[in-house]
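Note that this complex is displayed minus one protein chain, with the remaining chains in position.
Letters A and B mark the chains as written, and numbering starts fresh at 1 in each.
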Amino acid sequence: MKDYSGKILEIDLSHGLIRFKDIEPQLLRQYLGGIGFNARILYEQMPAGADPLGEDNILVFSAGTLVGTPFPTASRTEASAKSPLSGGFGTSNSGAFFGLQLKTAGFDALVIKGKSPDPVYIAINDEDVQILAAGSLWGKECWECVDYLEKKHFGSEIALIGHGGENLLRFASIENGRYDGWGRTGLGAVMGSKNLKAITVKGTKGRKAHDPVALLKAVKDGQQLIKSASSYLAFTEYGTLNASIPYSKFKAISAHNFTKGTLPGWKDIGGRPIVDKYGSRHVACQSCIIACGHWVELTEGKYAGVKVKDLEITPVMSFGATVGLDTEAIIKASELCQRYGVDMVSVGGVLGFAIELYKQGIISKEDIGFELEFGDDEAAFKLLHMIINREGIGDILAEGTKRAAERFAQADRYAIQIKGMEIPMIDPRGRWSTWTLGMLTNLRGGDHLRCRNPVENLRFNERDEEYSKERFGFKQSMYDQLDIPEEVKRKAIDLEQDTTDIPEMSKWAEDLINLYNSVGICIRPPVMEKVGPTIIAEACRAFIGIEFTPADLMESAERTWNLIKLFNLREGEKVEASKFPRRFYEEELDGKVLDEAKVQKVLEKYYQVRGWDSKTGRPEKDTLKRLQLDQLSE
Amino acid sequence: MKRIVVDAEVCTGCGICQLVCSVHKTGQWHPALSRIKIKQMPEFGIKVPVVCMQCSNPPCAVFCVMNLIYKDPDTGYTMRREDKCIGCRACEIACPFSAAIMDPIREVVVNCDLCGGEPVCVAYCPEGALLYMDEAEAGDKRRSRLGLKSGEIFPRGECSGRGS
Partner (left out) sequence: MRILIVGNGAAGNQAAVSLRKLDSSCEIVMLAEQNYPNYSACALPDVLAGWIPLKKTFLMAEEDYSRLNIETNFGLEVNQLNLTEQCLQAGELLYHYDRLILATGSQPVIPALPGSELPGNFVVKTPGDIEGILAHGPQQVVVVGAGNIGVETASALKNRGCKVTLVEMQDRIMPLLYDHKPATIIQSMLEEEGIEVVTGDRVIGISGDSQIELIHTQGQDINADTVIWAAGVKQNTHIARAAGLSIGSLGGIQVDTQMQSSAEGVFACGDCVQSFQVFTRKPCLSLLWSSAKRQAQVAARNCLGYLDKYEGSCSLVIEEIMGIPCVAMGLNLEALQGYEAEVVEHHAEDGYFRVLIVEDKIAGFQGVGSIEGAGAIFTMIKKKTPISESKRVLLNRGLIPSMAWYIDSRRYLSSQY
């Protein structure tokens, strides 16, 4: 710890100030890095009630603790700010190589405050940090900017915004190089509101490891653990698309704005076969041994010439299911999103919403200028361009479904969102699980990435009467191997009944994912199944020299989760906001509908498990005290 | 002679080789100090690790003004007497692969020494993109894999993944 070289780089764009701050040992010990740093920095430094698109909002990028080591999948950087979409804690996680460069430049976190009077970009080259005029870069799409900046700042990794961020779309993303991004919660608009076009980072320094030999061993162990996961082979070959067909079979995909549950021929539109048809090379993020991304080049057809790192479930569900496009159009759509810097999930949600409004007669051809239909790619892309450039009705849609729905009569039923965030891919009516409850408990709104059962058996889909169990679906050996403390395991999994307790597992899963987001590793299923706090503790000890117990790490993750909750409450989050859209309670899908009272009961049980008030969803005093958050929250 | 052979088709660009190399050689996680470097063509999604090719008449040795680069008579590896290096970097430019790396801390230029016969990068490569073998043997392996990939022998969907 003594020789810990990480610093926090703080840039005040209003005054052009650049500061290097040491990382206090306490911060590292309590919050680890990544999302932990972000939560603490935002909670402490952002004035309450700040305008998300105003000068007071703070944008933080923190690389996880283990980023910079070859620990498997340690590549991830968390970006956070107050979200213009949800009004709460906006946060998003991205892999690729940005975090490694930030770390090798000597920084653990990059804090951006204030607002530049003119468009600028930040160039970081080790300690040499410059705020440079963005000039003609402003107004250019992302890939052109990357081309330019890669030449000008050779060897740098680049985080940047496109038209989405510049035009303050509430679901604009920050792109991470060409093909990755911090997509959700509208962070691109925050960056755009600060007049910040891009951040280039190049690091040429290294990080000393506290115990290199032990770390190399932890890396090897981590690799072997992940390779032994039941889902490993499937993920190395097909990546996240593995979930596509099972969910379609359950009639639980977001087809046509959550009205259908599945689509005819879905297997060939968005299932694993498209990897065989379109995918070539496997593409990895830094230190990843799974390499779930695929290189795709369309050589013929309408969209010949499109080249992306793709075939991930997010665009497939978002454009294939929600909007109903075919595979090549999906690939084109994800290219457009990357070029213009918008969140694929929200764009899909907004397009699906608009198409349904049109079909319901709430908006007309005159409002749009052309006809809309599910599956019509040309119309969808035309509308997408209108949204990105805020032209005509696009200006309203650019505010996200929740705000747009307020502009039309009877429209809110079609806005499939929670807390302003458009819901991705899976329909909880079709499959009720830890994953779907996680959409309600998610601190950033309608989202699927912060709560996932570490072991989910996609062969089963059974919903119990009380909505509180899902099928465990594995044998004793799997149970024994799970790196979960015995008392948690007993509560969360009932081997005799072969069930998982959803509220209990939700807490564990959220904390585990929060831990991953703090130390900077990935939440792909092979990792979640095998990599638990024990090996992470060993890797952290070997790298930064702090002795953590697995329980310390889980507590740190829980602390961060509670701090984010406190942030949201401070920013005015209401307990009623944790509610699915009305459609899920009122409209049947494949004969199934959610019982609101039962969902509410499970949610209350979850609050209890978390040590929160079951009615208000506020963390109890004791909980805050246990997590040493009591002083911070007063 | 065995050397590190790169099977670029299966490389995913994860960069683990760079990090383990640097820590093994310097005790630091320091991609810039790695003797194996990943070159990339982002617009093609291509990443290729490049490492000292162990040339038979290495241009780096010709351009070294201190005559410190030599072929080890027993192993055939291209070795350096690093203590003699004055850091002029001529070898770095003489190498087409830029596989000679300036170590800015010690101010000497280094190249891959195959870790004395047990290269760590190969041991940690998750994809089998780095192989430590005879060049001829590597050629056979590559050809047989290309055969598989053409889809004639096994349809791709039935292959059991790349890893393990």
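As a convention for this text, a contact is a pair of C-beta atoms (placed from the backbone, for glycine too) under 8 Å apart; a residue touches a chain by one contact, two chains touch by 3 or more.
Not measured: the values here are computed from a predicted model.
> Of the chains you can see, which ones touch the chain that is left out?
Contacts of the omitted chain with visible chains: A, B.
> In the whole complex, not just what's shown, which of A:11, A:53, A:85 or A:123 touches the removed chain?
Hidden-chain contact among the options goes to A:123.
> List the subunit B residues touching the unshown chain?
6, 8-9, 39-41, 44, 46, 48, 50, 57, 62-63, 65-68, 84, 86-90, 92-98
> For subunit A, which positions touch the chain that isn't shown here?
So the residues of subunit A touching the missing chain come out as 123, 125, 151-155, 297.
The rule is simple: only the chains that are shown with their structure count from here on.
> Please report how many Å separate the Cα centroid of subunit A from that of subunit B, as a whole number.
Distance between chain centres: 35 Å.
> Considering the complex alone, what residue numbers of subunit A touch subunit B?
Listed in rising order, the residues of subunit A that touch subunit B are 68-70, 72, 97, 100, 104, 146, 150, 177-179, 203-209, 212, 215-216, 219-220, 223, 227, 232-234, 236-237, 272-273, 276, 280-289, 291, 295, 307, 309.
> Can you list the residues on subunit B that touch subunit A in the complex?
9-10, 12-16, 19-20, 22-24, 26-33, 42-47, 104, 120, 124, 126-127, 155-157, 159-164
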